[in-house]
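Heads up: the structure comes next, in structure tokens.
Every protein chain except one is present and positioned as in the full complex.
Let's turn to chain A:
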């Protein structure tokens, strides 16, 4: 299957700031792909390059089989975009803005537009300035979702939406994907949203890709947390390979373990003696926090990131 989006070795500098530093991203056709990273990691910059609004300093960009910079207008007929911070024209009503953007993209589905307005509970008659932040966001969402396109690009689309509307957004995106098989790139800080919608994710930090793959894969290769009450002296635990974040206080042990080393760790614990033990695979939060925390070594250096694919 061809990739809807494929970026390789993307570099973009703003003066002395290196916003993107060899970023890779590939999004398969028909998938909902999560695009994650801490603030300032370069997500918005990447999306602007994808849209052909900015030109990368180096690296290759292919989106729907084309290079965006020189084919932007043609390409944009086949995609819709929602920025994270929507500004509307103060003297245009929300309905007018939706129709205008839709028509400039080459037409929009009237029936779908009405349905979306209803589901998002949006009054299209207000003028741009009169909308609250969440309602401004909804205007852009309706304009994008009512378009018949192959690719939807969202940059923090639900920032400012209430939980009910967030749920509506998730439902609508799922429907769109099932109905038309469109591809979705979703940049978001809301992990539950990513977990609910995305089949695969890419995590970037400081302009580089640090991990990419399906959520199941990532879980499988992430560290397993163990907490236990020991009945004997904790001899030899610290020397085991694959044990991280080890702490032992008054016979209470906390650590994380590489999946491959779990057997050995359990054997050692068995020799020491264990009163209680719990272990669980990494939660999404744990996975991401590891990558986000600038103090931690990048996951690729520990060998479990990109290599895991």
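The rule is simple: a contact is a pair of C-beta atoms (placed from the backbone, for glycine too) under 8 Å apart; a residue touches a chain by one contact, two chains touch by 3 or more; residues count from 1.
As a convention for this text, contacts and distances are computed from a predicted model.
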| item | value |
| --- | --- |
| Name of the absent chain as recorded in UniProt (options "Sarcosine oxidase subunit delta", "Exporter of polyketide antibiotics", "L-lactate dehydrogenase complex protein LldG" or "Alpha-D-ribose 1-methylphosphonate 5-phosphate C-P lyase") | "Exporter of polyketide antibiotics" |
| Contact residue for the chain not shown (choose from A:3, A:24, A:96 or A:264) | A:96 |
| Which of A:126, A:189 or A:219 contacts the chain that the document leaves out | A:126 |
| Sole contact to the chain not displayed, among A:36, A:63 or A:88 | A:88 |
| Residues from chain A at the interface with the omitted partner, ascending | 14, 48, 51, 53-54, 72-74, 76-77, 79-81, 83, 85-101, 103-106, 124-127, 129-130, 140, 143 |
